[in-house]
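Omission of a single protein chain aside, the complex is shown with its protein chains in their original locations.
What follows is chain A.
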Amino acid sequence: MTGGAEAVRGGIRFDGVSVAYGGNVVLDRLDLTVEPGEVMALLGPSGSGKTTALRAVAGFVRPAAGRVFIGDRDVTALPPHKRGIGMVVQQYALFPHLRVQDNVAFGLKAQKADKAGIPGRVAEALELVGMGDYARRYPRELSGGQQQRVAIARALAIRPGVLLLDEPLSALDAQLRSGMLTELARLHRELPDVSILYVTHDQVEALTLADRIAVMDKARLQDCGTPQELYRRPRTEFTASFVGNANLLPVTVAEPAGTVDFAGHALAVPTGSVAGGATATLCVRPHLVGLGDGPNALTGTISEVQWRGSTHRLYVDVDGHRVKADVRELRDTPVLGDRVTLHFAAHDAVLLPQGAGASHG
């Protein structure tokens, strides 16, 4: 138990939360539940409303409509310092005039925790992020990665039920970032009760870390599901392209349903509930597109080749549509202008009904 603001057992619930600045709606009727102990990533481009949603949980923005719950408690009207939340931001925001240990102790003192217990809890939090040896340093004496560890320790020291991470790895370079991802995953395993809301524009972070991903765009929740669901069975075009950069091909469903027509090619894919004659979007991941003849073959001209180490990314022009394919590194690298045939398996394709994505109409 922490003193002061009581530690709430995890879980966050957005109930129709809208936020507007002036007349500008930056978050539009968000309904979302983060289960206790769950890592929920809010993934989207800048201006998608994901950071606003996090700030509504922290209490830095007041929703124009809707309620925010932490655990069972309605916190919509509570000031930030009464919410008992741990928060980590992109630029660390350590207090520069305080030593590492005093930074970590800040929340405990603010919450009037038992004085005798503070040094122990500070040491414990620093140990958790592997910064035990740096307790007496000042923030300016630490590297970016170390500062972010301290910021995480500072947030965890108050033993919050909810941890808010706002682009926590964006200020770090690529190598550090992947190390910190592993670290965050380990932390979550050690603190299974803490609900984590993780705001990021980086799909790798979201796919690696999150139990579920909420995809945001244009102030709205576009899609929500486990990483596998979103990756394999995206429900909207936005999700399909933002997560994993899928091929999106405009098609017309044949009558009776069972195949679709793509630029004059008949492709056998599961049409599901999409009615015959309707226009739709066919979504296929680049790495599931193979080179050579096979089912659902498409022939086109190579318009660009990118070597990516273990794979080649081919851009193939098929009757005026650009199709991306990631193929294993080739011995005879295709060159621009080559005619090639691509294919994909029926069960690797997802058909998205026209207009999918505007979930609120």
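In this section, a contact is a pair of C-beta atoms (placed from the backbone, for glycine too) under 8 Å apart; a residue touches a chain by one contact, two chains touch by 3 or more; residues count from 1.
Quick note on the criterion: contacts and distances are computed from a predicted model.
Taking the options "Cytochrome-c oxidase", "Cysteine desulfurase", "ATP-binding cassette domain-containing protein" or "2-aminoethylphosphonate ABC transporter permease subunit" in turn, only "2-aminoethylphosphonate ABC transporter permease subunit" matches the UniProt protein name of the chain that is not displayed.
Across A:Ile12, A:Leu27 or A:Val89, the single residue that touches the chain missing here is A:Val89. Contact with the chain that does not appear here is found for just one residue of A:Arg62, A:His97, A:Arg136 or A:Arg186, A:His97. The residue touching the chain not shown here, chosen from A:Ser18, A:Gln111 or A:Ser195, is A:Gln111. Contact with the chain not shown here comes from a single listed residue; of A:Val26, A:Met40, A:Val100 or A:Ile158, that residue is A:Ile158. In the full complex, chain A touches the hidden chain at residues 4-5, 58-60, 79-87, 89, 91, 93-97, 106-107, 110-111, 151, 154-155, 158, 164.
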